[in-house]
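For this depiction, one protein chain was excluded, whereas all remaining protein chains were kept in their positions.
Up next is chain A:
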Amino acid sequence: MTAATAEVLGPLLHRCAQGDEKALEQLYRLTSPQLFALVLRMLRRRDWAEEAMQECYVRIWQHAGDYSPAQSQPLTWMSRIVRNHCIDWLRKPQLEVPDADGTIVEAWADDAPGPLARLAQNQDSRRIAECLKRLEAIQRQVIALAFFDDLSHSEIAQRLSAPLGTVKSWCRRGLERLKGCLS
């Protein structure tokens, strides 16, 4: 599946807001593979990911009326709901979160064909792919560890065996450069 466009997803969200369960099913078919990949990556456990996905789509269904096409793309709006749900999930007290698998550091290195190539294929993410390419590899890796593995600055510092202050500055400068390029 290539990414479904806003022209398709927007009206589906609108129909969900009116209580059309068929529209939710179509929306789910079109968006769940991308969003499940995100949930699985962030939560790291399949059983959690499957449960969280259900909660996310119920939330999307309940809040579809709040979606405004003028403010965001449908998938951006949905991925915000999903991401915030995963972040809340991982912050539950007494939750034993398994370690991230650590593949990100290599995958986001300079010459790896994976993530950047995938980003470049998609119309919605081509721009961020170009801008990510302009970052130093280490800035890109730090951003990916924070975003996909939901690691804190200090967890990233541990993983990369780098001083905390350095990691913070990689992250901040990387984000500033990325934002500057995207604006």
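Here is the rule we use: a residue touches a chain if its C-beta (ideal position, glycine included) is under 8 Å from a C-beta of that chain, and two chains touch if they have at least 3 such contacts; residues count from 1.
As a working rule, contacts and distances are computed from a predicted model.
Only one of "Septum site-determining protein MinD", "Putative spermidine/putrescine transport system permease protein", "Anti-sigma-K factor RskA" or "Phosphate ABC transporter ATP-binding protein PstB" fits the UniProt record of the hidden chain, and that name is "Anti-sigma-K factor RskA". Of the candidate positions A:L40, A:V97, A:A137 or A:L160, contact with the hidden chain is made by A:L40. Even with one chain removed from view, chain A keeps its contact list with that chain: residues 1, 3, 21, 24-25, 28, 32-38, 40-41, 49-50, 53-54, 57-58, 61-63, 66, 71-73, 75-76, 79-80, 83-84, 87-88, 91-93, 114-116, 118-119, 122, 124-125, 127-128, 132, 143-144, 146-148, 150, 152-153, 171-172, 175-176, 178-179, 182-183.
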